[in-house]
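Shown here: the complex without one of its protein chains, the others still in place.
Order as written gives the chain letters A, B and C; numbering starts at 1 within each chain.
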Amino acid sequence: MTDVCMVIGAGAGIGGHVAKRFAREGYHAALCRRSDQDGLVRMVAEIEASGGSASGHLLNAIEDGTIEEAIEKIEAEAGPITTLVYNLGAQVGNRPLADTHHKMFEMGWRLGTYGLFRAAKVLMPLMEARGGGTFLVTSATAAVRGNAGQHSHAAAMAGRRMLCQTLNAEFAPKNIHVAHILIDSAVNAPDTLGKMLGAERFAKLQEARANGKDEIMEPDAIADTYFHVAHQHRSAWTFELDMRAFTDTAWWNHPVDI
Amino acid sequence: MTDVCMVIGAGAGIGGHVAKRFAREGYHAALCRRSDQDGLVRMVAEIEASGGSASGHLLNAIEDGTIEEAIEKIEAEAGPITTLVYNLGAQVGNRPLADTHHKMFEMGWRLGTYGLFRAAKVLMPLMEARGGGTFLVTSATAAVRGNAGQHSHAAAMAGRRMLCQTLNAEFAPKNIHVAHILIDSAVNAPDTLGKMLGAERFAKLQEARANGKDEIMEPDAIADTYFHVAHQHRSAWTFELDMRAFTDTAWWNHPVDI
Amino acid sequence: MTDVCMVIGAGAGIGGHVAKRFAREGYHAALCRRSDQDGLVRMVAEIEASGGSASGHLLNAIEDGTIEEAIEKIEAEAGPITTLVYNLGAQVGNRPLADTHHKMFEMGWRLGTYGLFRAAKVLMPLMEARGGGTFLVTSATAAVRGNAGQHSHAAAMAGRRMLCQTLNAEFAPKNIHVAHILIDSAVNAPDTLGKMLGAERFAKLQEARANGKDEIMEPDAIADTYFHVAHQHRSAWTFELDMRAFTDTAWWNHPVDI
Partner (left out) sequence: MTDVCMVIGAGAGIGGHVAKRFAREGYHAALCRRSDQDGLVRMVAEIEASGGSASGHLLNAIEDGTIEEAIEKIEAEAGPITTLVYNLGAQVGNRPLADTHHKMFEMGWRLGTYGLFRAAKVLMPLMEARGGGTFLVTSATAAVRGNAGQHSHAAAMAGRRMLCQTLNAEFAPKNIHVAHILIDSAVNAPDTLGKMLGAERFAKLQEARANGKDEIMEPDAIADTYFHVAHQHRSAWTFELDMRAFTDTAWWNHPVDI
C-alpha cells in the first residue's frame, strides 16, 4: 500500500505545495481544507495530471469529530498515514484586547492547539503500532513572541509549540518524528496573504517576485524543506527550525536604534 | 477607598501568602478559591486578626461568568482592584497522551490560559480607565519547556505566557504592569505539593525544612518578590523572572552526562 | 566586620546607584571604575555624608590582575565581599562588520565575559569558604538577541549570560546566588547614555523625565530591584529577570506590521 501524506490545511500556500511535493515522490496526498470544493478538486486533478495520487476532503477542523473521521476515512481508503502535515492557521488579525472576543480567543485555541491534540490522539497510536511516522507542524512567529494585537494567535501558537515539545518527548523514542517549523515571514499564498495585506500591497509583492527578488516566501521552496525534514535519518532528526525570506528581519531583530 | 489585591487561586501556597503580604501592607485582600469554605474563612480571619482587611470568595474559575462576577462584586464591595494575582494551576499530573483525555486537555486551557484572558477582558478596561494597575501571573516551568507527560499543562502554560506577552505589549504603555513569574521548583503547599508528592516524600521535605535546609520554596518568601515586583518604579518594570530553591537544578540544566 | 558590596563599573548610572543603595542598608560600598578619580571621590564622599561607608578604586578591568588585586585589597581593608555587582558594559556602538576591528571584538569579550570569569575565579572560592555570597550581573538585550551592528557586544554579552548559567549551576547549591539582570531599555546615566544618544536626544529624554514621564530607566529604581534580588530567601532565588521602562517595547516585540 502507498504511504499517505495527510495535509490538514491544504490551501494554495504551504499546505498545497507540500502535498504536491510528497505526491511527486510517490506518496498519496490526502488534501483537507475547510472550504472551496472547486479549488480542492483542481488541486487533486493537478496532482493526478502529473502522475501522482491524491484525494480531497472538505473538513471543518474546528468541529469535534471531523479530523478524527477524516483520518479514519483516509486510512481506510488510501492507506496508512505515515506523514501528517498540520498546517492550520489561527490568525484573526491584529486586534486590541477590546476587539478580541471570547469566541475568537477560543477559536484560536481550537484551530491552533486543540486540533493538533485531537489529530495526535487518533494518529499517534496508529503510527506507534506501525513502528513510526512523521508529524510536520507549521507554526508562526507568534509561537515564540507575543506581540501587540496577537492575544488569540500567540496564545494558540505557543500552545501548539509546547504541545509539539511534549509529543516529541513522548513519541520520538517510539520512532515518530515531530517537527515544529516556524514560518517567520510572509508566504506567497493569495488566499491568506492576499487577504491580510490587501490587494495593493500583495500586487507590489508579486511584482517584486516577478523581478526575481525572492522577498516573499515561495511555498514550493518551503515544501522542499518539509520533505527534507520528513526524510532525515532518525539518528539526526530536527525538532525545530525557522524559515524566512533572506531580506526579512528575523523576529528577534528590531530595526537598529540605540 | 482601599486598594484591592484580588487573588484568584488563594490556597495555602503562593496565593494565600501573597494575599497576606498585600494585606499586611494595607491592601484589602480578596481571596478567591474553588472549594474549602472553611479554609477560606480561616484565612480571612487570620488576616483580620493581624489587623488587615480581607474577604473570601468561592469561585469555580472554569465556569464562564464566575471570574467576571467576582471582579464586579469585589470592586463594588471592597474598592478598585489595583493588583490582580492570577495564581490558578492547571496541572493534571504526568500522564501519557493515551491517558490525557480531551476534557483534561480542554480544562488545562480553561484554567491555564482562558481564565486569564477572561479576567483581562473585564479588568484591563477598568485599570486603564483608572490610569494603571498590576497583573501578577504565576507560571510554571511548563510554560517554557514541554516535558513528557505534560501535554495539557505545557500547552496551557505556554498559552498563558504568550498571553502575558501580548497583554504587556498592549497595556504596559498604559501604565498596567504585567509580570510573568516562572516558579521553577516545588512550593511548600500541603494542598498541592502534598498531593503531588504523596505523604512520604512530602514529610521528608518537611523534615529537611525543619532542619533549615530551605530546599523547598517557602510561599512567604515568594510573596516578598511578588510584592516587590508589584511596586517597582514604572521606569524599571520586570516582565519576566524565574524563581527556584537554591539547591534545585534550573529547568534548562540536566544532570551532567557526556 | 561589615559586609562589603563591591561594584565593578561604578559610574553615574546603575553601578553608582546600587553602591549607594547597599551603603544605605549598612554595607561598605567598594566602588571600582576605570577613570574619573574626581567623580569617584565625589561618590564616596556623598555616601559618607549620608552616614554610609564607602571606598573608591580606580581599576582598568581589561588588564589582567586588576580585578584580582582589587578584590584582595578590598577584602583586606574593608571586609569580606558578600555581594559582587558586575556592571561593566562592553558596548562599542553599532558598527558593521567592516568597522568592527579585531581589537574591538576582543575588548568586548575581555570586558563582557572574561572579566566576570576572572572575578569569579578569585571570589567564588572565598564565598564558598565563607558559606555563601551573591553575584549580581548587569546584562543587556544583546545577551539574548544579536542585532545588526552588535557583533562584538552580542557575542560578549551572550558569553556573559551563559557564564552566569554555568556559575549558577555550580555555585547555587553552595549558597551563592548568581543573578543575570537583563536591562532592556535606556538608563538615565549621562556618562553612557548621554554619549550614545548625543546631546540633543539626551536633553529631550531629560525633559520628558522632568515632566514625570518615567520613560527612561531611573538607576535608583533599578537599584531597588538589585537590592531586593540580593536579599531573596534562598528557597526562592531568581536567576534571571528583565527590566525596562513601561513605555518601552520589549526586545522581542517589533512594532506591529503584518
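We adopt the following convention: contacts are C-beta pairs under 8 Å (C-beta built on N, C-alpha and C of every residue); 3 or more make two chains touch, one makes a residue touch a chain.
Since we're looking at a predicted model, the values are computed, not measured.
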Which of A:T2, A:S35, A:N60 or A:Q232 touches the missing chain? It is A:Q232
Among C:R21, C:R34, C:R145 or C:H254, which residue is in touch with the absent chain? C:R145
Could you please point out the chain A residues that touch the chain left off the display? 165, 168-169, 172-173, 175, 177, 188, 214-218, 221-222, 224-225, 228, 232-247, 249-250, 252-253
Across the whole complex, the chain not displayed is touched by chain B residues 94, 144-149, 186, 196-197, 249, 251-254, 256, 258
Residues on chain C facing the left-out chain by the touch rule are 96-98, 102, 105-106, 109, 113-114, 117-118, 120-121, 124-125, 142-143, 145-151, 154-171
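Keep this in mind: only the chains that are shown with their structure count from here on.
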When chain A is superposed on chain B by its C-alpha atoms, the rotation angle in degrees, nearest 5: 180
Length of the line joining the C-alpha centres of chain A and chain B, rounded to whole Å: 34
What's the distance between the Cα centroids of chain A and chain C, rounded to whole Å? 44
Residues of chain A that touch at least two other chains are 145-149
